[in-house]
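The complex appears here without one of its protein chains, the remainder shown in place.
For reference, chains read A and B in written order, and residue numbers begin at 1 within each chain.
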């Protein structure tokens, strides 16, 4: 994956997760600054967890702080839109889920790519793809006190695992790395979007009685 | 900021957040050791997050473990007081909020100061001031399962941002660093205390129906 493609994936992931985090804050009844804070935390959270565990320090956004601004500006758009459409929450929910899927796709691939550059074993890079792709959402769900989507969602972690695995496998072939990255991201998106559209899900244990 | 002032700010922040964390544990119905554990975790949590993200390792309290003892002893005082005044919870609540504000002020400034010493850009140091000042409280709220104060509170994150920004700006002037630190901490305190006193708050999105 060349540098331009990588940078584009990073920006796309940041914007997508800032939307996801910002809307989660709106729905949870946070104040405007809370929306900005949660958007930024969700946007940079997965990559931060990845860097901490890989030992990349300081974590990535300290040397690329422009990404914090991208996330914050995105959250201002979320605020502006949400403040005007108070009743549109149900509608906007689908948009947010798709934004979240885009972020999942982008960060799964960038996360696996960065882990490989740190010389971890290929299958461990899959784990880091999943950590990077899902980490921000886990932090979001904990902070707004929802069940973590990665543990109960419709083919959420599985989409990330599939994409990261495809990426790692394609890199072992003669497929160019850019094509591998795009294919992997597309797989995440297709699997996740299909799961949302047709309500695919893994077998679940029954909900506890509260 | 000279070493004595810095050390004083650290101790003040530790004691203040140990009070905040300890009382949160009391109110959540924890056992006595749980109060000690939560007090210590909240007291050192913000600085720990800061050090992890900056790549300062081991984290600060490993080489200054006396601070763990300061936090633990503070929590014993909290236990002693709380065990004697079982009905005084509502009253004590205000005290705890003010202790929390003091901790926020102290750690916002020490956090920004440490980040600057690691050569991050000035405005990124503001982010680290906020992480250090608010991180312990976020951990506290997650562990006692409350809505994170930083996302919904009366001018909470904003007080920290304002103080950290003032500190960073004053350091660019001829103001002595100690005076900059004290001014910044005072600003955090005044803004936060004023917000509590007069219920200032940012625009909020409506609470979701449970």
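Quick note on the criterion: contacts are C-beta pairs under 8 Å (C-beta built on N, C-alpha and C of every residue); 3 or more make two chains touch, one makes a residue touch a chain.
What you are looking at is a predicted structure, and each value in this text was computed from that prediction instead of being measured.
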Among the options B:1, B:82 or B:114, the absent chain makes contact with B:82
Among A:11, A:97 or A:124, choose the residue that contacts the chain missing from this document, as touch is defined above.
-> A:124
Given B:11, B:28 or B:73, the correct residue touching the omitted chain is B:28
For chain B, which residues lie in contact with the unshown chain of the complex?
-> 25-35, 37-38, 48, 52, 57-59, 62, 65, 68, 82-83, 86, 142-143, 145
Hey, which chain A residues sit against the chain that's not shown?
-> 52-55, 57, 118, 120-121, 123-124, 127, 138, 142, 145, 147-148, 150-152, 157-158, 201-208
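What we mean here is this: only the chains that are shown with their structure count from here on.
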Expressed as a multiple of 5 degrees between 0 and 180, the CA superposition of chain A onto chain B rotates by 120
Roughly how far is chain A from chain B, going centre to centre by Cα mean, in whole Å?
-> 29
